[in-house]
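Apart from one protein chain that is not included, each protein chain of the complex appears where it belongs.
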Amino acid sequence: MDKINVAVAGIGRIGSVHTQNLLNHIPNAALKAICDGDVKRTAVYQNYGINSYSDFSAMLNTESLDAVIICTPTPLHFDMIEESFSHGLHVFCEKPLDKDLKNIKRLHQFSLKSKLKLQVGFNRRFDSNFSHIHLQVKEQHIGDPHILKITSRDPSPPSLQYLKSSGGMFMDMTIHDFDMARYIVGSEVSRVYATADVLIDPIFHQAEDIDTAIIVLDFDNGAKAVIDNSRQAIYGYDQRLEILGSEGMLKADNKFPHNTHFFNKSGTTSPRPYDFFMERYADSFKNEMTEFVNSIITDNEVMVSGLDAYNATALAIGAQESLLLSKPVVPKRY
Amino acid sequence: MDKINVAVAGIGRIGSVHTQNLLNHIPNAALKAICDGDVKRTAVYQNYGINSYSDFSAMLNTESLDAVIICTPTPLHFDMIEESFSHGLHVFCEKPLDKDLKNIKRLHQFSLKSKLKLQVGFNRRFDSNFSHIHLQVKEQHIGDPHILKITSRDPSPPSLQYLKSSGGMFMDMTIHDFDMARYIVGSEVSRVYATADVLIDPIFHQAEDIDTAIIVLDFDNGAKAVIDNSRQAIYGYDQRLEILGSEGMLKADNKFPHNTHFFNKSGTTSPRPYDFFMERYADSFKNEMTEFVNSIITDNEVMVSGLDAYNATALAIGAQESLLLSKPVVPKRY
Amino acid sequence: MDKINVAVAGIGRIGSVHTQNLLNHIPNAALKAICDGDVKRTAVYQNYGINSYSDFSAMLNTESLDAVIICTPTPLHFDMIEESFSHGLHVFCEKPLDKDLKNIKRLHQFSLKSKLKLQVGFNRRFDSNFSHIHLQVKEQHIGDPHILKITSRDPSPPSLQYLKSSGGMFMDMTIHDFDMARYIVGSEVSRVYATADVLIDPIFHQAEDIDTAIIVLDFDNGAKAVIDNSRQAIYGYDQRLEILGSEGMLKADNKFPHNTHFFNKSGTTSPRPYDFFMERYADSFKNEMTEFVNSIITDNEVMVSGLDAYNATALAIGAQESLLLSKPVVPKRY
Partner (left out) sequence: MDKINVAVAGIGRIGSVHTQNLLNHIPNAALKAICDGDVKRTAVYQNYGINSYSDFSAMLNTESLDAVIICTPTPLHFDMIEESFSHGLHVFCEKPLDKDLKNIKRLHQFSLKSKLKLQVGFNRRFDSNFSHIHLQVKEQHIGDPHILKITSRDPSPPSLQYLKSSGGMFMDMTIHDFDMARYIVGSEVSRVYATADVLIDPIFHQAEDIDTAIIVLDFDNGAKAVIDNSRQAIYGYDQRLEILGSEGMLKADNKFPHNTHFFNKSGTTSPRPYDFFMERYADSFKNEMTEFVNSIITDNEVMVSGLDAYNATALAIGAQESLLLSKPVVPKRY
């Protein structure tokens, strides 16, 4: 197979990113169809030679596809993935795969049995900073990992409406960091402790959510990790990481739109980092889709599986439980 | 006009860059045709719905075009631009426009009279570092400019064959820095002094060229500039700049493929900068073509004109003369 | 009072630092006497015009002093401070003041009642990085503090002998970080959670100690802090800190013996930070002694009081308890 036929379901913010990338940057995928209940969204692509659908089943029944990219709201993921599998299609699905660990397990097991790929949208693994550090750790450049620190802070809080359906900070935001921690350390988590509060804006109280958190993880291999999250880093989107090992340390700093500096009486002023996840992670979105398409064409394992979705979700659930109980908890294992 | 029809002539290294950008990143340009005497080069694009030509005149006579992108060897530029103008086409041409100042002047004057655009490929003006600094200087953030320093070094020497037809380091390499100096300082050069040598490789002697140079410029507004060039910076492609003014300094550092750092017994190791001009300036190539297309659609002035080509070329010629005479010289004025 | 008479008790590693600083850098203190049971230590200073003693009481009974600097082993602190107070002397004492909170309270209360100064050796408060950040936070440059992160790592493990009498990592090493956290955040700790392990060297098992730890603090004002400690950062002594607030972030990086960088094929190599606490904190030792002497001369409050000793020690005890119980604990309050 040289080239595969794909469709995208859900043409919202992130669905548009994948659609554009499939059109322009992934030559071995042919984008055949898109699907969204909102015709204004699909209309944008009417001159691109792509078929538009408002109904997912209709699309699967009509098009001759190899894979489908699912970017719909979380509650629709499970059924759409099952339906895609039943059509023999490989699936890329945005995170979180599902909020119920049993459902994630079922999807992963079906994927294993059927040999149909299921890749989850933990795009940050495909960022040049983090993939470089992952590889260096794996190749033992820092010896045994001891302490991982992840800083992950949004530039400004989302809307109350978004918050109410987000599943809470751990499930919506920290889930990326939980996946990153596992990806970098290369071991599973035996204990999770979380402390958190509303320090930024009372809307987080209204949403029964939190805006500031520190989460500590103990890993099976002895390593410890700490994640700190904030919904408001007014200096920009803050995505850093460092890992200390027995033989050295690796550190990923932020990325910047340019690398110029201004010197005057007040000192030196350097630019803000990229301010928005779609700019900061533009390349990682391209890379994850490229890898998904390649894993189908070469029949290799996907780089982010249902098992990864399961374990990151279990940590989000564990962190929430720790917060309620005010003590560390043992996260669910697959 | 919403969208223009364009063709590319010369599908070598840089011609391919423009071709790819026109296909993927510039929605208001339709790439209709390409032309190259080497059919292996045009064959690459046979499935893209583009017409291929081996003869430039044939292409201009057949296609219905608004503009042509000229990426052929320098000696062909002048005739191809004149021919394009005679067909009423706007022209983007790679640098150097021509090695003869009289020819450049003639092309620029025709462009002015005919209202046909002529943009020259000084792509570095469109880099996010340098355009940011240009704007900051223009907006007086550093007050009056006093000292500009440009470091411009290749990672490794080109082949002897390339060198022999390159026109010499000042015309081939420093010409970008001459344009950059004028772009940043915003004034014209009244005096140029150059010292240079062969320190890296005897092939530069064979090519009757130099590999290491320092060039000093005096500007009409009193500012001074120094450019240092090397054909071999073994730590990577080095493209930095800083400008001191009465109220502050602005500095552009290199750009890097990732922003991670490794700490061990020997200290901290940070990555090499982008190593190749096509990666380092990938965005600037996209931006310059976007701006060229926009200048046609909106009928605005191009951002790099024939006058800019004239003045940068005059400095290259002046630097060469200074080197021969071992003293500063006054460059030709338009 | 223009100048005060002082003596130093305990001329070990840290006692020598204070002795040298008093001799050379603190013009308004006259060093009159030193005391150490080991005559080899006092003999070093025989040509400096200082009286030497092997007995502390003898020194206090003989010399006419204003203040005494106590750098003896921790178990001797309490009695020596009491004896000094009974002679009406101001006291500077190295950390930890005492391992028993009741003793610390008693000393602090005596100091308050008697108007005799008692300053504790949390020298890091006097480092230019940390004092600058303390002041910026206090002056509300970052608004309300939300997340503090302290990285505090030794370059290499101490000897087994040292470890056995050190009181454990939290009391020996983290106690500085506990004081720093209170100093920077400007609030008291309501909850402490610690996770730790032996990952570096089995000698820590022999000493019944740990070598790697993460400690999380919740403050009364809502701020959260995380401290990470390691006994072995092979890239050098790592002393960093950052604090996020509602209006900005402040960050202290390491300090370096020089600021040069080497660029070659492998990338850029930057120097290791200062490798040893006596070099890294050389200025802070001078500054804390200067301030102690000034607080006596001007009769102002000391910058690190017995109350600070109490609260940092309570956090060390709390962290130890959290580790044993595997859950967060509420630290003792003064």
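Which chain is which? They are A, B and C, in the order written, and residues in each are numbered from 1.
The definition used in the following text is that a contact is a pair of C-beta atoms (placed from the backbone, for glycine too) under 8 Å apart; a residue touches a chain by one contact, two chains touch by 3 or more.
Note that the structure is a prediction, hence the values are computed from the model and not measured.
Student: Per the definition of touch given earlier, which of B:Leu163, B:Leu244 or B:Ala316 contacts the omitted chain?
Tutor: Per the contact definition at the top, the residue touching the missing chain is B:Leu244.
Student: Quick one: say which of B:Gln232, B:Ser266 or B:Ser305 touches the chain that got left out.
Tutor: B:Gln232
Student: Considering the complete complex, identify which of C:Lys102, C:Lys115 or C:His258 is in touch with the unshown chain.
Tutor: C:His258
Student: In the full complex, which of B:Val216, B:Ala282 or B:Leu307 touches the chain missing from this view?
Tutor: The single option touching the absent chain is B:Val216.
Student: Of B:Phe170, B:Tyr193 or B:Phe277, which one is in contact with the hidden chain?
Tutor: B:Tyr193
Student: If the hidden chain were put back, which residues of subunit A would touch it?
Tutor: Interface with the chain not displayed, on the subunit A side: 233-236, 263-272.
Student: By the contact definition given up top, give the residues of subunit B that touch the hidden chain.
Tutor: Within subunit B, the residues that touch the unshown chain are 144, 146-147, 149, 151, 153, 191, 193, 195-197, 199-200, 212-214, 216, 218, 222-226, 228, 230, 232-235, 244, 246-249, 326-328.
Student: If the hidden chain were put back, which residues of subunit C would touch it?
Tutor: Output for subunit C: 24-25, 128-129, 132-133, 136, 141-142, 247-255, 257-265.
Here is the rule we use: only the chains that are shown with their structure count from here on.
Student: Please identify the chain lying most centrally, where each chain is represented by the average of its Cα atoms.
Tutor: Taking the mean of C-alpha atoms per chain, the most central one is A.
Student: Examine where the copies subunit B and subunit C touch and state whether the two sides share over half of their residue numbers (same) or under half (different).
Tutor: same
Student: Whole-Å distance, subunit A centre to subunit B centre, using C-alpha means?
Tutor: About 39 Å separates the centre of subunit A from that of subunit B.
Student: Take the average of all CA coordinates in subunit A, do the same for subunit C, and state the distance between these two points in whole angstrom.
Tutor: Distance between chain centres, rounded to whole Å: 43 Å.
Student: Using CA atom averages as chain centres, what separation in Å is found between subunit B and subunit C?
Tutor: Distance between chain centres: 58 Å.
Student: Would you pick out the residues of subunit B that each touch at least 2 other chains?
Tutor: Where subunit B meets two or more other chains at a single residue, that happens at 263-265.
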